[in-house]
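Omission of a single protein chain aside, the complex is shown with its protein chains in their original locations.
The block that comes next holds subunit A.
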């Protein structure tokens, strides 16, 4: 989040109003909160400012590397940044890499190791692959076994390199395909010679397995240069790529693929210890790859705050479980409040007349139509209409409750998608500003920023319904949470409205409004997220089957 707070003075008026009213309501439930807050203070600050560490290469960096259960030491660089600006959370330190970058750093390790082994780099590369790129284990075994390790790893120890390589075309009987033809052949020092076609076929299948490729008849290893010689081009790159991929799979607690389609980024989390702290606080570990895709490091899902990974998991599972049919019925039909017939609304206004019992009711709230008249009716809050009858959650009622929250969730999801479309036009608008009224690019960025804020607000709102669904509806904090939802919802809508403006002149004229509303959305989002975390931390909202 970048600062839009240059106009802070204006926002504060809004802010103070709300936060005061909320903290008033909050007061009765606070006895527990203070206790928890003191817990917070005990958390050791985990913020080693990574921007600085580039310059002071000191013990702190080394001791940190020692802490890691990973033997890989990547230089701390670029995308390392703080994620959540809340003071209570340790900052996540991570970097965004590609397989190529990981491989390059492996190659640097190989270079470092060369004096130890005094072997050609290709051979060390084989050893590293054999030990899953685990340098420490390799060195340990090396000191114990020396030459035996080389033999086990399929490296030639005789020192002769006779007979290795592709041989020119000749009449040859290949024991693999049993054909006798004029062909090129390949063999290693072991002398197991096969035709080039069989070798190509053999290697092609294995390039994706990420394992050392050996001679077809013994354990002598093919090096990258052999593979390139046989296959032509830089085919060994593919093998290295798959080897790195299997390395990532094996270290999935500190390396994660960006889950976005076709994104090749890998997030490397540097201090896995902070993860425990995050899950204890019901906060999620959101990371952003260098392509700008944000996701949760814990569950690989999209940004789902204020929900934690557990709630998200349950919610998504539930949505899947309540199979499509039921979801359709739930999201497209309602029961007639009097006779419980399922009614699908396929158009028209909210004034419904049940076709079976002729009961007149409001589609939105399900109440009698009579008091509605033609006036506006607030229906965004789910009201437990039958407060007197509130005895037990009958299955039907739970379903309807779920249906409500599910509806709200999907509605915000749809809106978020529409906002993305809006985003595409924002780029043009910024351009329009530049061309028509000569606004500089930097100045025009408030539009892009507003859109970003809007999206963040929407996502928070969307997932807040998952948290709300699992919350105890009678608890005071839940009510506050729902109030917060309402406030953010209003804020988001009015910002969204503002972003629909097309004329560049009007946009520039109402620029302060953009700042104000975006700032307000930002504050409301933060408040909602904090409130949601409170609900989870205090166990008022609990994921359950």
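Rule of thumb we're sticking to: a residue touches a chain if its C-beta (ideal position, glycine included) is under 8 Å from a C-beta of that chain, and two chains touch if they have at least 3 such contacts; residues count from 1.
Everything that follows uses one rule, which is that contacts and distances are computed from a predicted model.
When the listed names "E2 ubiquitin-conjugating enzyme", "tRNA (guanine(10)-N(2))-methyltransferase", "DNA-directed RNA polymerase II subunit RPB7" or "DNA replication complex GINS protein PSF3" are checked against UniProt, the chain not shown comes out as "E2 ubiquitin-conjugating enzyme". Among the residues A:178, A:370 or A:442, only A:178 touches the chain that is left out of the figure.
Across A:101, A:189, A:217 or A:335, the single residue that touches the chain missing here is A:217.
Interface note: of A:142, A:172 or A:202, the residue touching the hidden chain in the full complex is A:202. Mapped onto subunit A, the interface with the missing chain covers residues 175-179, 192, 198, 201-202, 205, 216-217.
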